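Shown here: the complex without one of its protein chains, the others still in place.
The first chain written gets the first letter, and so on, giving A, B and C; residue counts start at 1 in each chain.
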Amino acid sequence: MEDVVIRTLEKVELKDPILVEGLPGVGNVGKLAADYLREQLGAKPLATIYSKFFPPQVYVGENGVIRLVSNDLYYWKAPAGPARDLLVLGGDYQGISPEGQYEITHRVLDYCAALGVREVYTLAGFAQGRVVDAPRVLGAATDEARVQALKDAGVVFSRNDPGGGLIGASGLFLGLGRLVGIDGACLMGETSGYFVDPRSAEAVLKVLSKVLHVEIDFTALEAKAKEIDRIAQKIHEAEQRPAEAGTPSSPATREDLGYIG
Amino acid sequence: MEDVVIRTLEKVELKDPILVEGLPGVGNVGKLAADYLREQLGAKPLATIYSKFFPPQVYVGENGVIRLVSNDLYYWKAPAGPARDLLVLGGDYQGISPEGQYEITHRVLDYCAALGVREVYTLAGFAQGRVVDAPRVLGAATDEARVQALKDAGVVFSRNDPGGGLIGASGLFLGLGRLVGIDGACLMGETSGYFVDPRSAEAVLKVLSKVLHVEIDFTALEAKAKEIDRIAQKIHEAEQRPAEAGTPSSPATREDLGYIG
Amino acid sequence: MEDVVIRTLEKVELKDPILVEGLPGVGNVGKLAADYLREQLGAKPLATIYSKFFPPQVYVGENGVIRLVSNDLYYWKAPAGPARDLLVLGGDYQGISPEGQYEITHRVLDYCAALGVREVYTLAGFAQGRVVDAPRVLGAATDEARVQALKDAGVVFSRNDPGGGLIGASGLFLGLGRLVGIDGACLMGETSGYFVDPRSAEAVLKVLSKVLHVEIDFTALEAKAKEIDRIAQKIHEAEQRPAEAGTPSSPATREDLGYIG
Partner (left out) sequence: MEDVVIRTLEKVELKDPILVEGLPGVGNVGKLAADYLREQLGAKPLATIYSKFFPPQVYVGENGVIRLVSNDLYYWKAPAGPARDLLVLGGDYQGISPEGQYEITHRVLDYCAALGVREVYTLAGFAQGRVVDAPRVLGAATDEARVQALKDAGVVFSRNDPGGGLIGASGLFLGLGRLVGIDGACLMGETSGYFVDPRSAEAVLKVLSKVLHVEIDFTALEAKAKEIDRIAQKIHEAEQRPAEAGTPSSPATREDLGYIG
């Protein structure tokens, strides 16, 4: 079996497309943002990516039909105007071993390069370990010109953050991208790191939509953010209460939180 | 060494055969069911599957003769009538790494496809974390038509179960099968998840025998189920008793339970 | 880099040679026995086996010169008489991953088959979890004729031991050997499993020397066994004594024990 199998669902011609990556990770910020972008733009399925470096797992839909875990590429053809064509990469998992991360990223970059991609934006969360009320968007890029352009768009480049660099797909798409002539940047939304964070995803998408010259309606994402706020508030209240016999609802609620989004 | 080595024991021509998979897993339900099916039908050995993704282990038979751990394919030629030819896959282990699971499943599917297989049923247990008196059989399938057909056969398709999808061979044979044109379904017998469960295997096999139009005598499996019941009861009683000095028999009995079947 | 690299040190012609394997494992019984056999026979180096499935490690000799960890094949040409030529496999490690175990064993078997090997004896310890005063030698073999022959030589074939089969090189050389037409048996010396056990190695070698028709002087091995007895006795006494302030010698002694042999 090939290490990474890419099934093309539709043959398309794209004009100088930009790749946007958002896979599961800290606060699920990158995935939330990429999925929301794709939904709002009405991007269409282009290819499905399977790999032995993903878990050996299928998901079962509400209709009882299974699908193998995968990453997925969608495309969006920009209308006349300043925006460019887009490829949006999302999925169920990142590769589950370091080696798998390299193999999958390398193969997807190759595939995208063949489609004309020369530029990539990777979306991620940046765990602050504390509640973040107004998440900033931190950045890292493959070149200084891009750093400057993103600063102008409101992205924060901090001397100390992220201290240990970027680990996982969002870093690797930039690092391996450079080796094959694809430049780009990572946009990291600040988040607590304790639960999924649509508000941080919104902050990331607001910067990205400016950079990509696309318009996005944030209503649904804000609703999701409020739902999370509400649940977080309930948990907070439950934890403030003195421990009593029989409060099974609070752990259950906490669990709900993890699976939203 | 090849990743997966398949030794064909007998060359056979099969007519539109269906693959039935049952490997060790939750409650050993899948393995119990597949092994029982094979024994009752008098299926014959077709091929032995070795792999470096299995543990480096040999078993020693009662006669002192060793055999390398393996998976094993048996075939059964259906007599005239509604039933179709069958391949039954059983074995000692699933692949012990995610990557190994993919490689082995992929290779076995390839081998079976070459034998004409276009349809697969995978058998598994579904851990409920509590004693299950009358195990239901849950399902998941590769297409909606099959979901409907299985509902008609009494299989339960639940919106919430299995929540996290199927992990391991029973899911992967469906997920990778779809990629090579093999459709099918997974039948999951509810089980506590605490010990091997012939009663759950029986429930699964009852559905399967209906779907495959084969007749199976369940006497021996019911005897095994009663033996497990008896041991479980003894353990239960031992655990109800107040802790006393010197009750070494109860852990020993519990151990017995794990190795039956 | 090749997965397994075999460097031939001397080209030799052997007549129907038998392979004897003894690598580190339970009580180091197999390695002690194979090393002692090789030393007593004056077997000569034939080939060195390196692999990326061994630890990335070199040993430093007393003269300050390093050598990469390896397995090693020695050969012994039998004089006229009932004995046959031998290959003896020893080394620093077994492969450190299941996959590595398969790859190394497969490659070494291939190499030995090319030298004419059709028969293998693997040497190992069998952990009883209690002090064993007069270690029996348990057996497992690739065929019933060999089981019978070994019974006649005093080897014990037990219905229950080893219950879980053989794990590691000693099992795999038999299991994979069968696939390439090499038959043989495993001789397992009973041992506590708590420390290296020259007495168990001696029991194994006594059987093996009978089977192979070679004569071995056991004086040096018995001396080693007595040294272990003496240390074990000291540890035992130290542990019987009530805990006192300042008895640092006992752990140190225990450590000595682990490295002897």
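The definition used in the following text is that contacts are C-beta pairs under 8 Å (C-beta built on N, C-alpha and C of every residue); 3 or more make two chains touch, one makes a residue touch a chain.
This one's a predicted model, so the numbers in the text were calculated from it and none came from an experiment.
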Which displayed chains the unshown chain touches: A, C
Residue among C:Thr8, C:Gln57 or C:Gln233 that touches the chain left out of view: C:Gln57
Touch criterion as defined above, residue of A:Leu86, A:Leu166, A:Leu187 or A:Ala203 at the omitted chain: A:Leu166
Contact with the hidden chain (one of C:Lys44, C:Arg67, C:Arg130 or C:Arg159): C:Arg67
Hidden partner chain, residues of chain A it touches: 95, 98-99, 101-103, 105-107, 139-144, 147, 157, 159, 162, 164-169, 171-172, 174-176, 178-179, 186
Where the missing chain touches chain C, by residue: 1, 5, 7, 50, 52-60, 62-69, 96-97, 100
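As a working rule, only the chains that are shown with their structure count from here on.
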CA centroid of chain A to CA centroid of chain C, Å: 53
Junction residues of chain C - those touching two or more other chains: none
